[in-house]
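Take a look at chain A:
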Amino acid sequence: MQRQLKASLFYLSSEIRYTAIIFWAIILSILAFSLVLDIAFFKNSDGQMMFNFSFPLYIFSAIVAQQTVKGSIPYLIKMGSTRKNIFASFSIYFFVISLVNAFIANTVHSLIVNFYPNSQSVVTLGSVSNTKSGESLSFNHLAFFLEDTWMTRMVVDTTIMFFLMAFAFVLGLFFYRFGLLGGFSFIGIIVLFFIIGMAQGWLLDFFVYVFSDITLLVFIQLFFVGLIIYFASYVLLRRLTIQG
Partner candidate 1 sequence: MIINVNELEKKYGKSEALSDISFTLEGPKIYGLLGRNGSGKTTFMDLLAGHTLPTSGSVKVDGLETFDNRKVTENICLIKEANNFHKDLKIKQVLRAYELFYPRWDNKLALALIKDYHLNLNARIKSLSKGMVSALGVICGLCSKAPITIYDEPYIGLDAAARKMFYDTLIEEYEKEKRMIIFSTHLIDEVSLLFEEVLILQEGELLLQQNADELRKGSCVVTGEKEQVETFIADKDVIKKEELAGMMNAYIYGSKREAEAAGLRTESIPIQELMIYLTEKEGA
Partner candidate 2 sequence: MKLDESKPIYLQVKQYIENLIINESLKANERVPSTNEFAKFYQINPATAAKGVNELVDEGIIYKRRGVGMFVAEHARDYLLKERKEDFYERYILPLKKEAEKLGMTEEELINLMKR
């Protein structure tokens, strides 16, 4: 068991390395480009630049988790991995990806805010803004509702990413096992759930309730919801076969 776990974690880490390097190269070069632009044009002017790490990261994680079903699981099975081992190793894999991505993003964020005097960490969403004038490069982050520290941003990003990955993984499994029809039916049910929730009002109430008094605990809870969704994936994984 332990040997297989090590093997599949090695395999997954080798596989993600290439994709992750490309992703981070793009994100960091955009950031570098923004810095250059800021120094050249916006410094000491009224212009404002916004930079957001979180959303590209969330999207990236979700795509990775969804693609990994078709892209990695068949190879692991081919090398003799058990489904249980896949289940165990992917939980670690998703958590570590969330953690590492959050770590890189928020460390870079903190470094620039601390060492580049013309930047600031903005806790803002949409038009709600508390930007100070004169500081033209801003990072915004969902930690908006909370105290904006490296640690809170870490918790927020890690938990959201893990939740999204667990969800996208299950979605990927639906597509893998039941084809397009099965996958879209699954999406359909989720959408239906939201529509009914909105129509009857309880979904909105729920969000208002959550966001009106938001604390870090909400994100911890989100993480556990992600964990429950992840556990559900085992039902789909248990009898998984290689197709095609």
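The candidates came about this way: all candidates are chains of the complex that A comes from, given by their letters.
Note that in this section contacts are C-beta pairs under 8 Å (C-beta built on N, C-alpha and C of every residue); 3 or more make two chains touch, one makes a residue touch a chain; residues count from 1.
A quick note: this is a predicted structure, and the numbers were derived from the prediction, not measured.
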item	value
Touch assignment for chain A within the complex, options 1 or 2	1
Contact set on chain A toward candidate 1 in their complex	1, 3-4, 6-7, 10-11, 14-15, 18-19, 71-72, 74-75, 77-85, 238-239, 241-242
